[in-house]
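Showing chain A:
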Amino acid sequence: MKSLQVSTTINGDAAEFLCAPDETLLDVLRNRLGLTGAKEGCGTGDCGACSVMLNGRLVCSCLVLGAEAEGAEIATIEGLAEGDVLHPLQQAFIDHAALQCGVCTPGILVAAKALLDRDPDPSDEALRYWLAGNLCRCTGYDKIIAAVQAAAAEMRGARDVA
Partner candidate 1 sequence: MVRVRLWGSLRRAADGLEEVEVRAGSVKEMLDALAEAHPGLAPQIARGVSVSIDGVIYREAWFTPIPPGAEVVLMPYMTGG
Partner candidate 2 sequence: MSLDEYSRREFKQVGTRPRRPDGVDKVTGRAMYGADASAPGMLVGRILRSPHAHARIKAIDTAAAEALAGVKAVITAADFGLPDDDFTRDVQDNCMARGKALYDGHAVAAVAAVDAATAKAALKLIRVDYETLPHVTDVDAAMAPGAPVVQEGRALENVPAGMSANVTSHCEFGHGDPAAGFARADRVIERHFTTAATHQGYIEPHACLASVSADGKADLWCCTQGHFFVRTLCSAILGMEASQLRVTASEIGGGFGGKTTVFIEPVALALSRKAGRPVKIVMSRDEVFRATGPTVSTSIEVKIGMTKDGRITAGEAHLRYSGGAFPCATVEMGGQAAFAAYDLDHVRTYGWNALTNRPKEAAYRAPGAPQAIYAVENVIDELCLDLGLDPLEVRLKNAATKGTKSSYGPTFPAIGLVATLEAAKAHPHYTAPLAEGQGRGLSCGFWFNFGGNSCVSLNVNTDGTVGVTEGNPDIGGSRASISLMAAEELGIPYERIRTIVADTASLGYNDVTDGSRVTFAVGLATIKAARAAIRLMCERAAKIWGIEADAVEWKDGAAVPAGPNAPADVARRDRRGLVRDRRPDRRPPRGQCRRRRRQLWRPSGRCRGRPRDRGDQDPALHDLSGCRQGGASRLCRGPDAGRRGAGHRLGAERGIYLWRRRAVAERGLSRLPHPGRLGPAEDRHGDPGNPQSRPSLRGARRR
């Protein structure tokens, strides 16, 4: 199969890559671009560990072909912090011990940010529904919910001040 050339923007930087027509965006990110923050837990869109943003939409990158990213803007976990300043979600996950093994954490952070971008003040129920597509095996989900809510509150506060 002939490789396809794809031009994208990843975390704000222009990125070009070659990929096979049947290659997933996750494989491209991990194996061709060295962005190993997104994980493959299932390869079938069940676990959410590979969550990334594609043109502002939360997707499982294991279910997206690399070729579909042509012209797209992609955001991954590697772009969440600004330099050495952690995103409030990242900080809240550490402060609230919302991670243990951490392999699901990048996906959950990307997914949580996607929710807070559209709803800065979600109910616990809305949050749990939203994160239902991200499986965590270690921590249980309560700390994750608490961390996201704490980050949301902090982000709302920052927004109000601004």
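How were these candidates chosen? In short, all candidates are chains of the complex that A comes from, given by their letters.
Here is the rule we go by: a contact is a pair of C-beta atoms (placed from the backbone, for glycine too) under 8 Å apart; a residue touches a chain by one contact, two chains touch by 3 or more; residues count from 1.
Keep in mind it's a predicted model, so treat the numbers as computed, not measured.
Within the complex, chain A makes contact with only one of the listed candidates (1 or 2), namely 2.
Contact residues on chain A toward candidate 2 in their complex (touch as defined above): 1, 20, 22, 27, 30, 35-44, 47, 49, 76-78, 80-81, 86, 89-91, 93-95, 97, 99-106, 109, 135-138.
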